[in-house]
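Input: a single structure, listed below in structure tokens.
One protein chain is absent from this view; the other protein chains keep their places.
Chain lettering (A, B and C) follows the sequence in which the chains are written, and residue indices restart at 1 in each chain.
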Amino acid sequence: MDTTFSPEDEDFRALVRDFVENNLPPEYARIVAEGGYLNKEQLLDWHAILRRQGWLAYNWPVEFGGTGWGPVKTHIFDEEMARADAPKVLAFNFKMLAPVLMKFGSQEQCDYYLPRMIDGTDWWCQGYSEPGAGSDLASIRTTAVRDGDDYIVNGQKTWTTLGQYANMIFCLVRTSNEGKPQAGISFLLIDLATPGIEMRPIRTIDGGYEINEVFFTNVRVPASNLVGAENEGWTYAKYLLTYERTGIAMVGASKKKLTRLKDLFAEKSRSLSVHEKALLAARIARVEIDLANMDTTNMRVLASVAGGGAPGAESSMLKILGSEIHQELDSLIRRVVGRDAQALRSGEQAPAGATNAAGVYFNNRKLSIYGGSNEIQKNIISKMILGL
Amino acid sequence: MDTTFSPEDEDFRALVRDFVENNLPPEYARIVAEGGYLNKEQLLDWHAILRRQGWLAYNWPVEFGGTGWGPVKTHIFDEEMARADAPKVLAFNFKMLAPVLMKFGSQEQCDYYLPRMIDGTDWWCQGYSEPGAGSDLASIRTTAVRDGDDYIVNGQKTWTTLGQYANMIFCLVRTSNEGKPQAGISFLLIDLATPGIEMRPIRTIDGGYEINEVFFTNVRVPASNLVGAENEGWTYAKYLLTYERTGIAMVGASKKKLTRLKDLFAEKSRSLSVHEKALLAARIARVEIDLANMDTTNMRVLASVAGGGAPGAESSMLKILGSEIHQELDSLIRRVVGRDAQALRSGEQAPAGATNAAGVYFNNRKLSIYGGSNEIQKNIISKMILGL
Amino acid sequence: MDFTHTEERQMVVDTLARYIQNEYNLSDRNDAAASPQGFSDVHWNNLAELGMFGVFFTEEQGGFGGSAFDVAAVFQELGRGLVVEPLLDCVLRSGHVLAAAGDFERLAKVITGASRYVVAQAHTTGDRVTAKQSEAGWILNGTAPMVKFAAGADTIVLSAQSGADAAQASFFLIDPTANGVAITHHDTFDGGSASDIHFADLAISSDALLGSAHHADTIVRTAENWACLAICAEALGIMEAIKETTLDYLRTRTQFGTVIGRFQALQHRMAQVLLEIEQARSAVINAAAAVNKSETDCDKALSAAKYSIGRIGTLVAEEAIQLHGGIGMTWEYEMGHFAKRLVMIDHEMGNADHHLARYMQFDLV
Partner (left out) sequence: MDFTHTEERQMVVDTLARYIQNEYNLSDRNDAAASPQGFSDVHWNNLAELGMFGVFFTEEQGGFGGSAFDVAAVFQELGRGLVVEPLLDCVLRSGHVLAAAGDFERLAKVITGASRYVVAQAHTTGDRVTAKQSEAGWILNGTAPMVKFAAGADTIVLSAQSGADAAQASFFLIDPTANGVAITHHDTFDGGSASDIHFADLAISSDALLGSAHHADTIVRTAENWACLAICAEALGIMEAIKETTLDYLRTRTQFGTVIGRFQALQHRMAQVLLEIEQARSAVINAAAAVNKSETDCDKALSAAKYSIGRIGTLVAEEAIQLHGGIGMTWEYEMGHFAKRLVMIDHEMGNADHHLARYMQFDLV
């Protein structure tokens, strides 16, 4: 039993820390620290900085232009990036579609699309959920009907994050109504410039714009854009949803947020009564302990993956723990900020203590909803453990 | 809107308080205060004291020898009794079987059994649950087969509280296998002296003995002991389970327990650090507030019943709230007692600070299990509110 | 023991409910809530005309209500409709400050809706306004931060430190357009506005003093109790609205071939939400019943209520969003706006921790 990182890992951590200190534009770090998002130009710029270091596709194998790091190094990288408030790389490109292409796509698809993800040509978005298919993803009704060398796609996708920046979308589409709902789903790559596609913004509860609806009306997609086999898309979709295990616990982001919370608490708690301060401190201590426990829970899963083990219900557990701990941190930051959290931060006019605390808190309610809601994760755990 | 008791009610409260102060044997109060139970002789003695005052069957209508009090007076009586650590009257006689007989029993049954409940001749126990029929009570399999003027009863009941003191048992038995499981159940009164009945003790987790299994082997019961109509027992059983609304929230008992908790806390918390004390005080404050809220929630239901309204999901809500608040109080008493809660109190040898705190805590886990588990109550609420 | 409203009060509530139902549209509400002033003059005037402002005051004070249950009932209804109009800030609180100071002339104008006052308490917070006596009156300096709905007020009722320490504070009536007053307005997350009000050597005459000098604490106490009761009742109304929307959603949203209200895990969570809301309702009743009791009883019941509302409100908001899934996080869906206000109520007048700590101090620590 050895819970420490190897000297080699520690060297690597120092290397990453040094790189990000010297190369992350402070403006980007500020935006991230305040709970905001980079715009397209800014994120592509950050991508380019990482690309020059060879770390953009950091979770990919070497043969595809990645780093070949194992789960532990990947974890260290994530943690250091979060620690420095570095923007996350576009997950749809690097963590979602790419692994699916590598495992199930054709050589041609890999050769064509993977380099375009790295060089900034393609910005992918996701076409999974539909208005009638949320937790019940297998009930999607967007159809793709074969017509010669093309599919004709009709239907509607929703919750498409950052679709406004994207030129490409990967979609789950229904290619058959035979058998179980899962059986007739295919995984299709669609150019958003194709006629018949309309993207409409969805304004979120916090007033922000990061998600979209996408409408498909007789959209003609080359059959060569099918990933893997027709009607096998459900397998690929599930693979995608569980692939990113090292990130699912959000350990790095939560550690960073905890630091921020404790700094805010040290500053704001001076005016509190001893008992109010104790109650708040107890909640902070609780979440700090939960996070330290989860850090190790996460490392145990990583070590098992690195050792060739296959995580089962663990990835669902990490999703639940990770989202709940992060949400508790957001909730505590909002509380510590107190009355000032009510003010919207709008540039110069913001009160001195204002943060985006309320907005971030509400925005991050999504953490327990998306990527398979926490209820779905509990269903998965129950099924795996109880065998029912 | 008037949340206060009427002057008449307050006079009544003073009357009850005065009576119990002058008539409750201190020994009985001590046993109750320590979380214990009176033995049969003691409880019958207390029954006799109340009978002389005319308050034994205090929840019964006047025509059956009761007081005719409405729900508000009944609540005040319960509260004052709990406040004084008075033993509760035998629920199986007065709060469970009696109301069923009054509503569904024959004139003969009322004339015969009700006076025997009051004069101490009959001590009733309950034969509802079976090893295979807990939350799913309708799945009982104890059978009663008509044979001339008798039923022949075979089967097994369990969780029969204080069965060791009882001479009579009221049972749910299966008289038909037609239709839904609920449809073939009958409500039967059985003399425990009848040949073929065996009662075996069940030792509980806290080492105590208050529940039993009852085995029936070809037990011959006169058909005149059937309550109401054959195969209609489910209706009577449900009536019994929801009848006692004024007591279900345990407001009086919880108020008394809160006082005890706060006294213990005042004594024990002197040795705690300021922060540990604050954390414990916060939990006590929380449950005190929850209890004050539930007190009013309960009064709202009482007022609605007194005004002729019919409580729906409220009685299930009160069951959940009442049991959870009471369990939290037990949990906090256990915590406040601290290390000494580990010692079993066994007479002279008990450490000075010893209480039965751990035993009461574990014993009262039953509150969320019996009388329709809290899960069943949530099912009922969902069904009533969601209409699903 | 009677938990029903009087006929008169029920009529007021019904009138208000009808007005909201027929005239108060959430999309327009959101536009008004995001405007610089933070609410709509049209609705304000309509509510005044409906007589809603007089409900908060006794006949002696120039109103036709003034019982705690009047206040609670109206604010519960305002909560149900997510009404952003500042009845709490510009009528109830400032009206009771005027009443406590004995200024019934100005109070009368509040009740008719002719004048809008907001109270800025700047003698107890970290930021502080000081009032120095001068020959002509007083000189004010400092900042009153985050004064809600100051953007819509004709007059600021400011409490400032007027003596040697914070305990010596007085109320002043200030024209927000005067020289020496600078105002920074903020939009707020739950709609409405809040302002930092800066005073730089503002000279005011002696008759700007409201009530007697150095008695701000006494003057403001009753008003703050009313405001605390009102915001608890508002929260309860919001919870009721969220409950109904969420129950509807559970009954109609289909996934896995059935309405999601059939999933037992969701049922049990909803059952918990329902019983907690009943507890919140009882907390508001307890607070209303205690407003006229002893200072300790009143403070305990108000802290118990604000704590309960804070804890349960957050639970209700979070569970409602979670049970809705993505749709609950969109601007277009009404429920989310209720959830935002409900959570933000815990950021006003002391949050759940604050009130639990205050409650503890009465007889536990």
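In the analysis below, a residue touches a chain if its C-beta (ideal position, glycine included) is under 8 Å from a C-beta of that chain, and two chains touch if they have at least 3 such contacts.
Every value quoted in this text rests on a predicted model; they were computed, and no experiment measured them.
Interchain touches from the omitted chain, evaluated on the whole complex, reach A, B, C. Of the listed residues A:4, A:22 or A:107, the one in contact with the hidden chain in the full complex is A:4. Of the candidate positions B:5, B:37 or B:362, contact with the hidden chain is made by B:362.
Touching the chain that is not shown, out of A:17, A:83 or A:262: A:262 (per the contact rule at the top).
Within the whole complex, the absent chain has one touching residue among A:253, A:278, A:329 or A:343, and that is A:278.
Listed by residue number, the positions of chain B touching the unshown chain are 129, 132-136, 139, 158-159, 202-207, 271-273, 275-276, 278-280, 331, 334-335, 338-344, 346, 349-351, 354, 358-359, 361-363, 365-366, 368-370, 373-375, 378. Residues of chain A in contact with the chain left out of this view: 1-6, 9, 72, 262, 265, 277-278, 281-282, 284-286, 288-290, 292-297, 299-300, 302-304, 306, 313-314, 317, 320-321, 375, 377-379, 381-382, 385-388.
Those residues of chain C that touch the chain absent from the view are 263-265, 267-268.
Throughout what follows, only the chains that are shown with their structure count from here on.
With centres defined as mean CA coordinates, chain B is found 52 Å away from chain A.
Between the Cα centres of chain B and chain C there is a gap of 43 Å. Residue positions 356-357, 360, 365 of chain C are each in touch with at least two other chains. Residue positions of chain B touching 2 or more other chains: 278, 281-282.
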